[in-house]
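Left out: one protein chain. Kept in place: all the others.
Note that the chains take the letters A, B, C, D, E, F and G in the order they are written out, and that residue 1 is the start of every chain.
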Amino acid sequence: MSVSDMFAALQGALGQDQDIREEIRKVVQALEQTAREILTLLQGVHQGPGFQHIPKKCQKAREHFSTVRTQMESLKTKFPADQYYRFHEHWRFVLQRLVFLAAFVVYLESETLVTREAVAEILGIEADRERGFHLDIEDYLSGVLTLASELARLAVNSVTAGDYSRPLRISAFINELDSGFRLLNLKNDSLRKRYDGLKYDVKKIEEVVYDLSIRGLNKEATVGAGGEK
Amino acid sequence: MSVSDMFAALQGALGQDQDIREEIRKVVQALEQTAREILTLLQGVHQGPGFQHIPKKCQKAREHFSTVRTQMESLKTKFPADQYYRFHEHWRFVLQRLVFLAAFVVYLESETLVTREAVAEILGIEADRERGFHLDIEDYLSGVLTLASELARLAVNSVTAGDYSRPLRISAFINELDSGFRLLNLKNDSLRKRYDGLKYDVKKIEEVVYDLSIRGLNKEATVGAGGEK
Amino acid sequence: MSVSDMFAALQGALGQDQDIREEIRKVVQALEQTAREILTLLQGVHQGPGFQHIPKKCQKAREHFSTVRTQMESLKTKFPADQYYRFHEHWRFVLQRLVFLAAFVVYLESETLVTREAVAEILGIEADRERGFHLDIEDYLSGVLTLASELARLAVNSVTAGDYSRPLRISAFINELDSGFRLLNLKNDSLRKRYDGLKYDVKKIEEVVYDLSIRGLNKEATVGAGGEK
Amino acid sequence: MSVSDMFAALQGALGQDQDIREEIRKVVQALEQTAREILTLLQGVHQGPGFQHIPKKCQKAREHFSTVRTQMESLKTKFPADQYYRFHEHWRFVLQRLVFLAAFVVYLESETLVTREAVAEILGIEADRERGFHLDIEDYLSGVLTLASELARLAVNSVTAGDYSRPLRISAFINELDSGFRLLNLKNDSLRKRYDGLKYDVKKIEEVVYDLSIRGLNKEATVGAGGEK
Amino acid sequence: MSVSDMFAALQGALGQDQDIREEIRKVVQALEQTAREILTLLQGVHQGPGFQHIPKKCQKAREHFSTVRTQMESLKTKFPADQYYRFHEHWRFVLQRLVFLAAFVVYLESETLVTREAVAEILGIEADRERGFHLDIEDYLSGVLTLASELARLAVNSVTAGDYSRPLRISAFINELDSGFRLLNLKNDSLRKRYDGLKYDVKKIEEVVYDLSIRGLNKEATVGAGGEK
Amino acid sequence: MSVSDMFAALQGALGQDQDIREEIRKVVQALEQTAREILTLLQGVHQGPGFQHIPKKCQKAREHFSTVRTQMESLKTKFPADQYYRFHEHWRFVLQRLVFLAAFVVYLESETLVTREAVAEILGIEADRERGFHLDIEDYLSGVLTLASELARLAVNSVTAGDYSRPLRISAFINELDSGFRLLNLKNDSLRKRYDGLKYDVKKIEEVVYDLSIRGLNKEATVGAGGEK
Amino acid sequence: GQRREEKENANPSSALMTSFKSFQLELDTRHDKYERLVKLSRDITIESKRTIFLLHRFTSAPNGEEILKESEVKLDAVRQKIKQVAQELIGEDMYQFHRAISPGLQEYVEAVSFQYFIKTRSLISVEEINKQLIFTAEDREETTNTTSNSRDKQPHTWSLKVTPVDYLLGVADLTGELMRLCISSVGNGDIDTPFELSQFLRQIYDGFTFIGNTGPYEVSKKLYTLKQSLAKVENACYTLKVRGSEIPKHMLADVFSTKTELIDQDEGLP
Partner (left out) sequence: GQRREEKENANPSSALMTSFKSFQLELDTRHDKYERLVKLSRDITIESKRTIFLLHRFTSAPNGEEILKESEVKLDAVRQKIKQVAQELIGEDMYQFHRAISPGLQEYVEAVSFQYFIKTRSLISVEEINKQLIFTAEDREETTNTTSNSRDKQPHTWSLKVTPVDYLLGVADLTGELMRLCISSVGNGDIDTPFELSQFLRQIYDGFTFIGNTGPYEVSKKLYTLKQSLAKVENACYTLKVRGSEIPKHMLADVFSTKTELIDQDEGLP
């Protein structure tokens, strides 16, 4: 093989990489659009009347997630399956956001923490690296931390909407989450930083519970909550 | 699965990543040591008497490369095969240096450019990503550019050692290399920068050829070179 | 044409550009001065007694806007009409500030969002690019986001001043604004960043409403508000 | 004159300059030490029991300022009077800090803003450039902005210490300060930046007042304050 | 005095300062323009044929320096004489450049180093701080270092233009300069850094002289030079 | 012990440390001055006539080293003997420079590499850490690398001065040095970086030897050198 | 049901929501146009860079004319892209989108002025560049036929003007390419080009010095690199001169013809 043949082949390989990145960028943009639509849908729960329509909103969000799955399917085809980490940065941000949205839907439906497996299924990807396009563990955790923030806000707005039991349940959930995170020996700087924010969410919710307690509204809540279920 | 079980599992995964990096670093250090030994060996060619012992030096270097292959074998076992690019930065530098050393040996032996396939074989890795731990194309090119610099220096020292034909042959080789690189549409900043250096190597060698020409030593060289082969 | 003639011509073009910019800077400074005066005037509403004089303050601010219109008239003459975006950066900041001030006045007067057309009229410019010096849509939106911040602060200070109904009305207004912004597909970095700040304003106001709710002051407010209108 | 004679003469001049700077640095270090002592002393007011000892602390601080004046007297002798701005950078930082400390003492004593003339007198320097070592206007303003921050913190800690009236008075003071700054046409980058921070202090104090108001504690405060005075 | 009266007074002082700076900037811009013209003029000496016109170019440059002196005269009137160092940064850069240009002219004319006194006279300012607007010693040295760089370039281009004697003279001159600088005890960071560059200029010129020597061109030069003088 | 007592004690320790550093800085300044004088003296060898006075220059330099020894004696008294590395950074730079200067003198005298023991003796310190204020091995090596650079320059200037044998001897010396350094397993960043520079010195000298070879001047040199000794 | 639900958030038919829907449309239109222009600009950049790479082969190859022709074809393709830019900008204030297209235009200036230098050994003017960026309807018909007929009837022209600053920045980068050209000329035994280049680069350097800091910051920022490039070219000339000094000038031609033969021989070998 002549030197110039060798270099022509090399040139081909270099160009290919650029093309792949361009393709990935396009799909990621579409994913961001879908994520924004789901967000808009779910924001409604914070407002007074929204509390009554949570199930319907969740159902609608579930429909949007089928679009996500189609887009993810497309994303997977854009690059060789075993080069996930070569291009990771491109979809990292939107994936964390989608994890949050899925976790929010699951929480609203069942008041439980979505597992990594379940969220992967909702997004149409794998929980396990060996099995294909997967959900990186740090991205999962990052999405879960965003959920905690959102729930702190939801606790405040529940009170405004007259629902005094929800903050107590959120408080228990967030406390459990906090215990979970304490088990982790976080090294990663950005994740550690975001985790520090969790303490403020815990504190905020605790203050709401405190406000309810000193007014005896927590008891009312327990009764009310009992009746609601 | 309880939240705390979930988090205990997550913690395991996070710790694993750190361990892998630690392991990789160790093997890379050993590779650097071997690379330095090969370099010391080959540096001898620049000095007067060294010119006569090129074949023996190449042979010895070849032996060192078997150590490299063993170390590479060990490196491959340190991380999942499909996460090459997750850890690429760790071995990038030493790999480029080894490419240079292999290319230098091959040049000294046969005055040809080692192909990507051949260098991969010398290092005990794959030229093709699909087949396992491979030689990234940019790393290969970077090593080749280091070779060009070394040859410019060799041309100068050949003259001092009274070998007037070698610079002419180096000149032809480097010119061909330069033509090859011109075929590439380089985007990558660091590679482009290193490629700019090639022009200076070409220029330096050309100046040597020029010096020989104006003294008529190039003709002497052609004769001498003919006899030598 | 010689190289040096060519550069002399280029130098001429560059010099002219500099002169224009100098002229623009002077008018913009005057606009900033006027904007600062309007701001000082409107800041008064945050303080206790200020709440009673809102209408008067608005009226006074309206007078200052006639100065703004005169200065804008002067600004338009300083550069070729079709090169608005060439010099956009110079007046961008002050224009956004003036949009905010106009939007604040309009909100205080009628608790509505000023339209782009209306704010353009108040500032003596066009809403439409084709018709002359106009109000860029992103500058309009940026000014509106500043209004949101200011209203969050006003909600806090209303409570201090004993007006419990205003925060509820601000909350409804901000929520509507937030929904509106969520319709937008923001790309622009600085606007996007400022929009991200909106969620803190929303949260702050939610917390004020929460504080009123848990103390039953929101009902009091509604009654009071009813009576007030 | 030979080149080496020229340079020998130049070295003389350079050496002199360096000696002056060395001397200035020493006095500035002493000033910093005194400033630190005053700061440590005044920090005590944030502590619960410290509130009762404010007058005593102020008196003690006043004593330290006589040390400051002695040190300033020494500083003035270290360089030719008309080269103030040549060495300005050396004492700029400590001077701003001393202005803050003097302003803090004066505020604690009388809840008023110290004038430039008064602060210059406390520090044993001139308010007016023509009359000698003076207090640069920007350094004065910078010190005043530090005071605003400190008062925001004091408002918070006053509430914690059970003093509900002080935040109301601080709020009024800071509002007046804010209006004052709005009269200025700041260009200087660092001062402008620091001024932008003032609005956070204003907001922080407004939120403290809000928290007191919504709980009716501001009325309690007014009553208490009335009794206290 | 009320806070707002105080700030109104402060604004007066701040405005004045800003006006002075504005005025200074304008004159400095004019000086930069003149400096640029002199530079363009002198750049011609690097051009092959330019060597013959050095005297004419110097003469022309001298004429431009009379413009410089007029502009300097104007600069002096823009601020109180004893606040030189307050505004030093504004003209520092252009002054260093003018020192370089004057030193270059003087070198081209007489192959000597211009003294601080002489350069001050050429620029129409004082060498001595006590006597008025003066040339700061570090600015003088900085300009001289720029000269050294320029001469290294000139040595190279002289050879290209076939003048083999000039590099030898430049080499002697630069060596003397280097010895001079070694007498100085430099602390100043930026000047020190620039001085570190001098050794590269020295080395560059030594290499030029070397290239001439090894080819016997320096003897030719001496002969030629002898004849030239 | 109260917190404030603890901090008072810490402050005492820190103050002491500062005093020691201040003392050290003063002696180091004096050493720098002496080093600069030796440097000025030795720089003379690069210039034409300097070649003939090498022995005299070396002798003079030797005298300056007795000043160095006195200053070193003083340095040793400034800090506790077993805290050498606590303050190492202060004298590191000047010590490396002095090593270079001593090594240069020794090379000029005998064309050998000064040993660590010998250089320590010249500087009046120990080669061995256990025996007192010693010469750190990295500082020794760093000084030797500076020597290599200086010799590359000397090779160039020897040719200019018509001494064609010296470059050949320097070349042999530098090659030996290079081999020596390649034995070392350098980790330390700054030493490693400086060592990387050695290859440029080697290359430069190789090019000088090349220039001599191609012109047959190296043979002349050998003859001349033989005769010279 | 759905209607009611939407109401929960905000009334979709409220005045505010209506106006935000119109904002959405306006912003999306603008962003889409901007995106299209960014993509065109990227294409222009890539193709211009490739043209420059191609032109660097000019010196080494004996097929100079072919390479020039090929570069002309490539630049024509780039100009077709610029035409698309021009069409996007009809009725717009071009400065609104200037940031999107500026990098591409600068790279085009670099490429076209490089080609021009190789052909004419002189600097192309900004007017000359802009002359080539006036496109007529006929050009358009060739590429896009889907547009309405009414427009096709009258002869249209679209044009785009490279700004002085874009031109200057492109020329500043050109000097880097010229430096590379110089170094490889030496590497190819071409002894005239370096001297021509040093003279040419000095003129450009003088031009930039003359403009100095009156231009925008980006321009003055390039001055340092420009000076470096010039120094490299000057040093190359110096080396040639110094080495050439050792033999009479008339022998140089011989030296290089020998050299060319040698290379030709080498190329003939397997």
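By our rule, a residue touches a chain if its C-beta (ideal position, glycine included) is under 8 Å from a C-beta of that chain, and two chains touch if they have at least 3 such contacts.
The structure presented is a predicted model; accordingly, all values stated were derived computationally and were not measured.
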item: Contact residue for the chain not shown (choose from D:2, D:16 or D:43); value: D:43
item: Candidate in contact with the missing chain, chosen from A:16, A:59 or A:179; value: A:179
item: Positions on subunit D where the hidden chain makes contact; value: 32-33, 36-37, 39-40, 43-44, 46-48, 153, 156-157, 159-160, 162, 208, 211-212, 215, 217
item: Chain not shown, touching residues in subunit A; value: 168, 172, 175, 178-179, 182, 185, 196, 199-200, 202-203, 205-207, 209-211, 213-214, 218-219, 222
item: On subunit F, residues whose C-beta touches the chain left out of the figure; value: 1, 3-4, 6-8, 10-11, 13-15, 18, 82-86, 88, 112-113, 115-116, 129, 137-138, 141, 175-177, 179-181, 183-188
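Operating definition for what follows: only the chains that are shown with their structure count from here on.
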item: Interface with more contacting C-beta pairs, comparing C-G to E-G; value: C-G
item: Classification of the subunit E:subunit F interface as same or different, half of numbers criterion; value: different
item: Separation of mean Cα positions, subunit E and subunit A [Å, integer]; value: 62
item: Set of subunit B residues in contact with two or more other chains; value: 179, 184-185, 211
item: Multi-chain contact residues (two or more partners), subunit G; value: 9, 206, 210, 214, 246
